[in-house]
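Below is one structure; the comments refer to it alone.
The other protein chains are all here in position, but one chain of the complex has been omitted.
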Amino acid sequence: MAKLHVSTTINGEPTEFLCEPSQSMLDVLRGPLGLTGSKEGCGSGDCGACTITLDGRLVCSCLVLAAEAQDREIRTIEGMAEGDRLHPLQQKFLEMAALQCGICTPGVLMAARTLLEQNPDPTETEARFWLAGNLCRCTGYDKIIRAVLDTAAEMREAAR
Amino acid sequence: MLKEPHVGAPRSRVDGRAKVTGEAKYAAEFPAPGLAHGHVVSGAIARGRITGIDTTAACAVPGVLEVFTHENRPRTAWFDYKHRDEVAPPGSPFRPLYDETILYSGQPVALVVAEDSGTARHAASLVRVEYEAGAHETDLLRAREDAYVPPKRRSGISPPPKPRGDAVAALAEAPLRVEAEYRIATEHHNPMEMHATTVVWEGGGKLTVHDKIQGVLNSQGYICNVFGLSKEDVRVVSPFVGGAFGSGLRPQYQLFLAVMAALALKRSVRVVLTRDQMFTFSHRPETINQVALGAAADGMLRAIRHDAIGATSRFEDHQEVVVNWSGLLYHCDNVELGYKLAQLDIHTPADMRAPGAPLGVFALESAMDELADKAGIDPLELRLKNYAETDENEGKPYTSKELRAAYRLGAERFGWSRRSAAPRSMREGRELVGWGLASGVWEAQMQQTSARAVLTADGRLEVATATADIGTGTYTILAQIAADAFGLPMESVTVRIGDSSLPKSPIEGGSWTAASAGSAVQAACHAVRETLFRHARGAEGSPLGNADLDHVAFVDGRIVLAADPDRGIGLIEAMRAGGAERIEHEQTASPDKANQKRYSSYTHSAIFAEVRVDEELGVLRVTCIVTAVAAGKILNPKTARSQVIGGVVWGMGMALEEETLADHRLGRFMNHNLAEYHVPVNADVHDIDVIFVEEQDSRTSPIGVKGLGEIGIVGTAAAIANAIHHATGKRIRDLPITLDKLLERPPAERAR
Partner (left out) sequence: MTDIRYLAPRTLDEAVGAFAAARGAARILAGGTDLLVQMRAGAVRPGLIVDIKRIAEMTSIEETADGGFRIGAAVSGAVLGEHPRFGQVWPGVLEAVNLIGSTQVQGRASPGGNLCNASPAGDSVPAMIAADAVVTVQGPDGRRQMPVAAVPAGPGRTNLAPGEILVSFTLPPRPRGAGDAYLRMIPRTEMDIAVVGCGVNLTLRDGTCTAARVGLGAVAPTVLLVGEAGKALVGSRLDAAAIEAAAAACRAACRPIDDKRGTIAYRTRIAGVLLKRTVGIAADRAGRA
């Protein structure tokens, strides 16, 4: 049986790749596609480090088969900044020290972006539950939450 | 006007951009042409030997390059000592694929190397291993009977101090006594990044190794010793480490296996462990504490006894400082402390964030709470009453100790004075509310470290040392220190670390990196400054005249007279004047031996915790933590606060969630994944407030720093346990405090 040929869109770019039927999207991103910004922290959907969006929907890429990407749209951390211009969340995470070792960071940012797209004014509790699937072992979460809520406030202000 | 220095100011992480964009490369992410992938086969029994390995099916899978086992592995160093790394405890280090002996469950028994990782993983599942099982023991409660005092002490770990006074007699006579046993479960580090090594085959026998390690020189030395290579041929480069917390202090087995395979196959090889396999090496040892406190009726301590037994492997005596804290946190004339090990059929434990301290301090600080209860004294008052002004273990003054201020500031911020003394006396709706406190302590250390500073004629400064940044903020604080030395913006500074070709640095651990690497970078920068200053003074018509170095300041890329900042010369101009394209100096910073002899140096903290307990369900929330930390100079409040909050949440995990459970019949850890091994999640965390207490300390390190990586966790579990007692009246002495422990009821009721 030959490898599968998959045509998809990644961060707005039409992309084609070959994969094994059992290969996860994460394996293909980190391997052949060289997009190592998505991290593998567990391989079982427990940590959120591999978070991407699939047709705008937040998913763990370790729990998606690469073959499922056919005709879908994928966004990864590599597409979050526009050229040199960081996304407001990325900028705020930097300013507020909401990251340490950096392994959970891409997944947290992807999840936080989707949160703010759906809910521009989340409460602290909403943000904490939304991000509960993103484990972090360094920061104690506090600064992550502050950064997300601060970014939300700034983006609301900017949108006025 | 001198500009505000970078040191002491909140500065953003200089490595932050690479991390928020996903560009930062970690050990498993470096590309290499022709890269092969290894997958580890983990052993299934706890003790015994392999009687047969059948690799036929695995080898037959298309794409498999080789299956390494103890039967066919290439030769490595014969002598035991060759396998000892920089921080190995006494004993015989674990040697992967060495022979047929099985020492613990999950031990690597084969490495399958294939063209891609999926093939290696699949083929690994086809390796058939037969064993002859021997009798094993993984239960510390049974093995404690055979506990022993480790015959050889581990380097850098102080054994318990000699007894002072007569603790036995004083305890017998004391009007108030607390005697109890406190236990802490096995924990695993679980950094978010899996342990991984990429070995790049450079040709000609040269290797570049990207390893998940807290000290690149430790990996380099280990590889050279084990495989008989010269340091010129092995370069270890690990610029980013995705957390480690101690799991990366010693080279782990994936490094051995990746290098072995690369040398045998003469090509680049990567080995990444799975999350399951992250439970097959380092861990915090299960530890049993017995504490006895004797006090006068007014709460003054008369006697302290504290004996601990920690688990270790059959092959190494891993030791930690567990009980010594009980001899120095409070004033007491009669103290007897003991520390033993008990061997189990497990991998050797390893240092895990503040090794030893949170274990012993949980026991002591719980016992102090019990004593406060018995004496009818407020727990804070009891601690102030017994405050130790000096280190009574060693009979030395402290370099600095602002714990009293920490108690005061923490109590004020928390509102401790509003606490009602009786357990179960505070309630809100369906929930019981409890307030508890504890003290924290960690040794402040500095280690000899070298660094290089290079100033180039384009006005850029590079500083370099072989230390690591495991998420702590090393890059950032080194950039701050270096920038300040020349009055440069931080953007003009490049920090290089995590490379074995750089000046020598110890492993990153023990909270000593800021003090050590920071002092070394400062020393190297100062050496460059001296040379630059000579050039500046020698410049034609130099405005500095014959001022000496003490009379100038480095501001905004210029050297100016401190007394008259308008007069000065630019750095680039000064270099040009001296005809220097670059000025480079390497310096070594060492701790002050005389100070070390005369003084003791510790960081301290006071932790206040609020818990809310839904008693019907046993559900518990830690709704507030205030921790006041006295840790000398704070280089960067942003990164510092992160470090402490991270430690506090580790303390919450230790108190309530983290526990690796063994099935003693199989001798195996059962909850080896992040679904079953619980670390705190975002929704578990509520308000955490960090206070940095003003503390001047000029003796621990040249830059006044005492370290912050560990102090956040120490005492936090005790504060939470004490708050739970205050809320519920239940004293749980067995961490983690899980729901069923909180709900335990008399058997009659339990049967309902």
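A and B label the chains in the order they appear, each numbered from 1.
In this section, a residue touches a chain if its C-beta (ideal position, glycine included) is under 8 Å from a C-beta of that chain, and two chains touch if they have at least 3 such contacts.
If you're wondering where the values come from, they're calculated on a predicted model, not measured in any experiment.
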| item | value |
| --- | --- |
| Visible contact partners (per top-of-document touch definition) of the missing chain | A, B |
| Residue of B:Arg47, B:His122 or B:His189 touching the missing chain in the full complex | B:His122 |
| Residue touching the undisplayed chain, where the options are A:Ile10, A:Cys60 or A:Leu94 | A:Cys60 |
| Residue touching the undisplayed chain, where the options are B:Ser400, B:Gln587, B:Asn682 or B:Thr728 | B:Asn682 |
| Where the missing chain touches chain A, by residue | 1-4, 20-22, 24, 43-46, 48, 51, 54, 57-60, 62-65, 67-68, 70, 111, 114-115, 129-135 |
| Chain B, residues in touch with the chain not shown (by the definition above) | 61-63, 116, 118-119, 121-122, 125, 276, 616-619, 621, 657, 659, 661, 670-671, 675-676, 678, 680-684, 738-740, 743, 745, 750-752 |
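Here is the rule we go by: only the chains that are shown with their structure count from here on.
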| item | value |
| --- | --- |
| Cα-centroid distance, chain A relative to chain B, in whole angstrom | 28 |
| Complex contacts: residues of chain B adjacent to chain A | 12-13, 15-26, 28-29, 31, 116-118, 190-194, 240-243, 245, 272, 274-275, 470-473, 638-639, 641-642, 645-650, 673-675, 679-683, 685, 688 |
| Chain B-touching residues of chain A, taken from the complex the two chains share | 20, 22-23, 27, 30-31, 34-44, 46-47, 49, 76-78, 80-81, 86, 90, 93-97, 99-106, 109, 125, 127-129, 131-145 |
